[in-house]
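Every protein chain of the complex appears in place save one, which is left out.
After this line comes chain A, so read on.
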Amino acid sequence: MSPSRLRSTAVVSTAMLAVVGLLGACGGGDAAGAAGVARSDGRPVYGGTLTYLEHQPPTCLYLPAAGFYPNGGILNQITDKLTWQNPETLEIEPWIATKWEINKDATAYTFHLRDGVTFSDGTPVDADAVAANFDVYGLGDDKLKLPVAEFVNNYERSEVVDRLTVRFHFSKPSPGFLQGTSVIGAGLVSKKTLSLPYEQQCQLKNVIGSGPFTLKNQVVDKEVDLVARKDYDWAPPSSKHQGRAYLDEIKIIVTPEDNVRVGALTSGQADMVRYVQAYDEKTVRDAGFRVYAEPTRGVNNGLYLRPGNSILKDLDVRKALQAGTNAKEVVDTLFTPNYPVATSVLSHLAKGYVDLSKELAYDPAEAGSLLDRAGWVRGADGVREKDGRKLRLGVFVAGPQPLSKQTLELVGQQWAKLGVQLEIRPADSGTQAVDIKDAEKTPLQHSMVGRADQDVIKSQFHSENRDAILSHDEKLDRLLEEESAQPDEAKRNAKVGEIQRYVVDQGYVIPLFEEPQVYGAAPYVQGIAFEAVARPWFYSVWKSRR
């Protein structure tokens, strides 16, 4: 290593550690402590293998379906995006696009691409390839069975202006599109990948990206080995680290058992793990390891009430359940300070957030009188009844949500005091797939969505998106559409505020807490970074002497 290289590496490492420190500081109490440890370590070293334990195997790796964390954890390493959302400021910064222009009403976006970027199959990342990517994400492909991506709204067509300039046209204003180009699902893949039918695009071996790592080996449902691309030289310009990744390899190993993951980490068999349960955080910290609790900045973990249900169609009942649920008790009993109590339907780090903690205050007396007013009277067994029907509501345990069963059990106890029976059903995927779209069988849903853009609230509530409440509320749909087509940032935030107020007032939601993604890592793992919605980015990670 030449002296000048040495010096520049030292500068890079200092700067990078500062970035890590900042990241840590916004990641909550534990990570702030972790950043303190990171400071004392030396300059980055190249080489080594990171052993990363995943909770679940990846499913379909078709890019727009990459939101599932086990998928995102892989795709974030092998694909690049047009733009980079700075996880601290949430500003959109250049990446594969060096600059862009947006017309006044946000119906035409022009991106100027970086030259010399290639996919790992050798083909160039040029205007033609980028246009092909967004044509699929924006329009889908019936012949290849490719569905449209939820992060692209009102897409009309692409236009290749020249080799490195591409323009996208929209039928209506699409202000969320710029951020949409930075999300995990907008990873760019080679035209070879795009030409394959859905089934084939689901398979990791067919996903050819331009990212800092490529697939080396996969044992389906067990292990994914990624290897650094030696010629990678197009990291986001704001990244202090440029050139190839520090690590040589990443071994992503599926380890479903919670305590095996944590034990393997603390006994030195793994370097980093995803999904540290709230009750394991202390074990990890006490062993001298770091806990990274990354916020997901979107729609909060909560119960989503379906007004189409014959009991929940009554606003008073919905408001009663909202007032009679003690979110603070849920957090205090089951979780840690890394899971802040919800103060709105959105995370306090989400764009356009408004504080509705007053409206969401726990008030069991009010809940009781609302139920009395709605005509539900206590029966002999303590459960309220009306016209011979019990006040009984069913909910599925939500597999992806942390401690969903325990959360629902605790809420069930709180509701029992009100005279409401919560029937908690195990998440058998078949029954759930059938019943979840039926408000009568599944009157409420336990869920959340992460995305650092105003559109996240549309994703959760619009009747043509995730439709968590099986909405027939035309006003809500209209508000959401206005939000997603509002080019002015301040007006858009105001609209998001109005929507939050509306869904809380209508009792469509009982927000519980702001769900983080919690990772544990060994103290010698440096440079850990996350994208805006808490998926790990291993590009700048390196291992100091153990």
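Throughout what follows, contacts are C-beta pairs under 8 Å (C-beta built on N, C-alpha and C of every residue); 3 or more make two chains touch, one makes a residue touch a chain; residues count from 1.
Operating definition for what follows: contacts and distances are computed from a predicted model.
A.B. asks: I want to check something: the complex is missing a chain, and I'd like its UniProt protein name from "Sarcosine oxidase subunit beta family protein", "FXSXX-COOH protein", "Peptide/nickel transport system permease protein" or "Acetyl-CoA acetyltransferase".
C.D. replies: Of the names offered in "Sarcosine oxidase subunit beta family protein", "FXSXX-COOH protein", "Peptide/nickel transport system permease protein" or "Acetyl-CoA acetyltransferase", the absent chain's UniProt record gives "Peptide/nickel transport system permease protein".
A.B. asks: Write down which of A:G263, A:P337 or A:G412 is the residue touching the left-out chain.
C.D. replies: Of these options, the touching residue for the absent chain is A:G263.
A.B. asks: Can you tell me which of A:T255, A:T336 or A:Q506 touches the chain that was removed from the display?
C.D. replies: A:T255
A.B. asks: If I consider the whole complex, including the chain that's not displayed, which of A:E150, A:E294 or A:D314 touches that chain?
C.D. replies: Per the contact definition at the top, the residue touching the missing chain is A:E150.
A.B. asks: Residue-wise, where is chain A in contact with the chain that is not depicted?
C.D. replies: So the residues of chain A touching the unseen chain are 51, 53, 57, 59-60, 64-65, 67-68, 145, 147-148, 150, 185, 199-200, 202-203, 219-223, 251, 253-257, 259-260, 263-264, 266-270, 429-437, 464-468.
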